[in-house]
Every structure is written in C-alpha cells, then in structure tokens.
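Just one protein chain is left out here, and the rest sit where they should.
Chain lettering (A and B) follows the sequence in which the chains are written, and residue indices restart at 1 in each chain.
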C-alpha cells in the first residue's frame, strides 16, 4: 500500500462527482473527501509503524522522469492538513447552492488531488506538474462561482493566474538547469549536484519568485486581497487554507535543500523581507473596510512570519513553520467561514454595515471570538505553539528581527479585536441575524476543537515532523 | 579535368557564382511576380551548385559533385511542389503577385 492510493481516491472522486449530476455532486464530493481523509489516516498509521509507503516508477525514459511519490513526516503532516480540511470546506459549502454544482465540486476534488500530489512528489518534474495543475481548478472556481462585479472579478482572477503562473516558470527554469547538471529530476539526485554559490543564488531566486508570489510575500502580494474577496468562500478557504501552504512547504522541501549556500549567505535578506511583510500586512489590515480583505492582509502577516521562520534555517524555525502552517490552515479557514456566515445573512462584506451581532447570535459570537483569539495566538491555541517557536527561531538569529516580527502579536491583536468589536459588538441592531445553524456549527466546532486540542497537546505532530525536519537541516548543512 | 581550372582560374568561378547569387537575391527582393521570384531562387541554388562543383574539382573530391546531384534532385521536387502551390494560388485569387497574398496578415 502506498500513497498513490490517496491520489487515486481523489481523482476517482473528482470524476465520480462530475458524473453524479448536480443533485448528488456535493454529497459525492463529501464522501470521497472523507474517504481520502480516512485513507490518509490509514497511511499515517502505516508510516508510523515504519512501513515504506512511497512509490517509485519510471515514467519517461528521456528525459529521465520518475513517478516518485515520497512521504515523510513533513509530507504526511501537510497531506493530513489537506485531507482534513477538504471535507470541512466541502461541508461548509452546503449552506450555499451553486449553479452547475457537479463541475464545482469536481473541480474542488481535482484541485485537492493536485495539491496532495504536490505535497507528495519527490521528482521535480512531477512536482512541477502537480504544482501547476492545482492552479487551473482554482482559476475556474474563482472566475465562475465568485462574487461581486464580474468585470472586476475577472480582472482580479486573471491577474492572479498569470502572476502566479509567471512566477512558477522561473522555478521551471531552475529545475531544467538542475536537470542539465544532474541528469534526473529526482530530489535525491538534484541534491547531489555541486553548484557554485553564484549558480545557487540564481536557482534560489528562481524558486523564490515562484514561492514568494504564491505565499505571498511582500511585494508580490498584490493579487491576494482582491482574489480572496471575490472568490467564493470555498475558493478562498482552499487558497488560504491549503494552497499557500504548498509554497511554504516547498521552501522547506525544495528551495532550501537545493540551494543551501545561497540560503545561508543571503539569510538576513530573506528573513528581513518576510518579517517586513509581517509588519506591513498588519498595518495595511488596519485600514481595510472589507472583512475578507482584512483577513487576507492578516493572512499576509501570518505567512510572512512562517516564511521568516523557514528562512532562519533553524530546527525551531522549520518546526514552528510547519506547526503554524497547520494551525493557520485551520484558523484561517474558520475565520473565512465566519466571514461567509456573516455574508450569507447580511449579503455584504463591509465592516461598517455590520455590528451588534452578539445580541442576536451569542453562539456564533463565542465561536468567532475563539477563532479571533486563536488568530492572535493566545496561549492554549495551536497558533501559539507555532508562533512561539517561530519567534524563538527569529530570536536565535537576531533579537532585533524577533522584536520587529513580534509586533505581530500587538498589531494583530489590535486589528482583529477592532474588527471583532465593529462587527460583533455594540448595540446596532437593525438587521436580523439568525444564530449559527447545525451544519455551520459542526464545521466551527471541529475547527475550534482541533485548534484547542493541538494547542495543548501538539506532541503527536511534533513527533511526526521533527525527524523529517532534522533530515532537512542535515541536508542544508551538508556543505 | 585539372586543366579546366588551369585555363580559367578558380577565382573567376567564384566571381561568377557570386554574381549569379546576387542576381538571384535581387530578383527575389525586387520582383513581385511569384514565378520570377521562383526562377531567381533557382538561380541562387544553381550558383551554389556551381560553386560546389568547382570546389569539388579543386579539392579532388567527388563528394561535392555527388552532393550537387542530390541538391538538383531536391530542387526539382521543390519546383514541382512550389509550382503546384502557385497554380493553386492562381486558381484562388487569379494573380500571382505576392503583394496580394496578405490573407495571413496578423
């Protein structure tokens, strides 16, 4: 049994959803996403019991490309994140009805298929294919089922597509250059290529462009807020919850091991840029008038910190980054879902048109409050564990950078509480707001449960990822 | 055979061949009639063939002359295809003036 099982389930699921017709599409998709989650749990137990669950087949002889699906703790952690979030995301969409829902849900599963593939690939070419493949479904999801003015939506989505695609091409160039030297796309072969530091810098920058646009880091983030705002809630959750983790994961998996000299030599530039994003994202979030846009900028700040942690090249940084990826994945999906719940009732995203929700919806308020608190990394939530390790890793490199990055806990608290206050509190009470219903409640409770449980007991995840990350550190320090 | 080159120096062949080639180029560039352009291309081709034969003799190596045979055979095939295309064009637009062939303009 190997990890291809997961890909097969998802691909079959996508096709079955497409064939099942509009009426049953959402349920079929939910069923298959749950099956994928079950399969990933099963694979995790196999992995933990020490079995080899990776796959290695020759695919194309010339150029030498393998169907290589590796899996270590790092991959498994992110695959679990993906397969755990997918049923939640699909289930969260049950409150909305989508035209042509068979296409919609099939695209979701197809996108998840591509993202899982990205997390598992151990061959550069295969990885690149999955990487680009995941872009196509989200393009259509955002374009066809998004909200707002169609003209500006199209503009935003097309910009996003071309922008990220263009960035990825630089990564392809890097891969081809490495292939020239190594004669294979396998990660294990690419690592052994001897490169001068000058060459490594170019390779590093090639990867960096692809990832910086996808994550996004400043100043490559301009696509983000608009797309998050215009895309349907499901698309936003997929984008922010999983897709941007692809890029963060890739930094650890591909960029750092392939160009360690450059990563070390220019460490402070990249850490600095990422941390600048933390402050910048927080500050711009102050002035956002749209709740989804505000969340987009808060996400920009958080992922900036994650990226900074990875570029510190310390074990704490990498571990904190992975923990925070998982925490942020759940947290941001919860927050966007909360925004979606509000917009289902108020049909607006403008913060100024909200207020006084707490009077009518105490349950929803409590849940939203917990999500907000998780987002500001209150101790006891999963986000705290990640953020603490990230800041600790920054402090190991430079206390100044740590303090600058640490302002996120002040600024983040400020804009999140301010948003919460304007949206939920006060006595403005003109519009009817139904409290959260059962379906919505299930999603929220699961997300909150995950955030609180792993906040107090992150050990299973730490144990899962630490050996793989130590391996990565060893590879980075090989020269 | 040797004396052919002794009687007329190799440089004269080169001059002639260059001249023919240039005539071909100018023909291609400045005539608008597709058939005449076609003829000009043939002249260029033959200029090169001539040069090949001359150098083949000069170097006492027959492979150049063999090459010319290939080239003539290919040229013949090319003429057949090319003229067929021209006939096809003429049937469609009743002209073989290349200035009128702008349907593929971007």
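Going forward, a contact is a pair of C-beta atoms (placed from the backbone, for glycine too) under 8 Å apart; a residue touches a chain by one contact, two chains touch by 3 or more.
The working rule: contacts and distances are computed from a predicted model.
Chemist: Pick, from "NADH-quinone oxidoreductase subunit L", "4Fe-4S dicluster domain-containing protein", "ABC transporter ATP-binding protein" or "NitT/TauT family transport system permease protein", the protein name that UniProt gives for the chain of this complex that is not shown.
Modeler: "NADH-quinone oxidoreductase subunit L"
Chemist: Where does the absent chain touch, in terms of which shown chains it meets?
Modeler: Across all of the complex, the chain we cannot see touches A, B.
Chemist: In the full complex, which of A:333, A:371 or A:391 touches the chain missing from this view?
Modeler: With A:333, A:371 or A:391 as choices, the missing chain is touched by A:391.
Chemist: Which positions on chain A touch the chain that was left off?
Modeler: Within chain A, the residues that touch the unshown chain are 159, 162-163, 218-219, 221-223, 280, 283-284, 286-288, 314-316, 319, 356, 358-359, 366, 373, 378-380, 385, 388-389, 391-392, 395-396, 399, 402-403, 406-407, 409-410, 413-414, 417-418, 421, 425-427, 456-459, 462, 466.
Chemist: Which chain B residues would touch the chain omitted from the figure, given the whole complex?
Modeler: Touch set of chain B with respect to the missing chain: 25, 28-29, 32, 98-99, 101-106.
Just so we're on the same page, only the chains that are shown with their structure count from here on.
Chemist: Centre to centre, by mean C-alpha position, how many angstrom separate chain A and chain B?
Modeler: 64
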